[in-house]
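Shown here: the complex without one of its protein chains, the others still in place.
Coming up: subunit A.
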């Protein structure tokens, strides 16, 4: 029996994948270069813009925003104020802004891609059956693996970081959009139909507004997942707090690693609570 199994030659899956990658890289190299340079310029511009704002003003804006979206409570506002001042004090402000741009960019792209895919999924069970396993695949594949094609397509830097983050962070938005629309009560759909709504009217006036809080929960997950890719993306040269964590790891600097890690945690908590509060406020 063992002999029989051993007689099957090894399937050359890895080289097929490599051939495919090579083909993609060769064929679309122009496009990839364009995205790489355009994306890099745009993101550098945003980071420069953010850095142009005096840090103290930026910190105050975030704190005031936190105060209002949490329903005039001081908790998150105070946390944001102290947390961001701490990050500034540790000399990590530039890194924070780089991370902010990376998270912002990958989240926005993931949302722009994810919501329409989720809508398509909710409207067609066939699409759902195709997309669902792909999402499972995307979520179970270790995040590191996405770095390889990212480097092949876009070289190193912030753009491949965004590429890997988008793939990693996309599934929750797609899933929650699909779920939210499918969970709209049947009689509301019937009501919308019985008044002669077109598909688009039904979607915009009934389904999306009712599914909104579910979709927002998905977006919240997407933002946090893209944040969690920051450290991994720094391995291929994406700048930001992740790079600090990585370099501390490589040099075994426990103190620096802790500070950079703590800064990431502070940032993550602020982002998470802010997006959640937006959701609650809209209900």
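Simple rule for what comes next: a contact is a pair of C-beta atoms (placed from the backbone, for glycine too) under 8 Å apart; a residue touches a chain by one contact, two chains touch by 3 or more; residues count from 1.
The rule is short, and it goes like this: contacts and distances are computed from a predicted model.
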item	value
Name of the absent chain as recorded in UniProt (options "Quaternary amine transport ATP-binding protein", "VWA containing CoxE family protein", "Ion-translocating oxidoreductase complex subunit D" or "Small ribosomal subunit protein bS18")	"Quaternary amine transport ATP-binding protein"
Chain not shown: contacting residue from A:33, A:73, A:205 or A:280	A:205
Full-complex contact with the absent chain, from A:197, A:247 or A:276	A:197
Subunit A residues that touch the omitted chain in the full complex	185, 187-188, 190-198, 201, 205-206, 209-210, 212
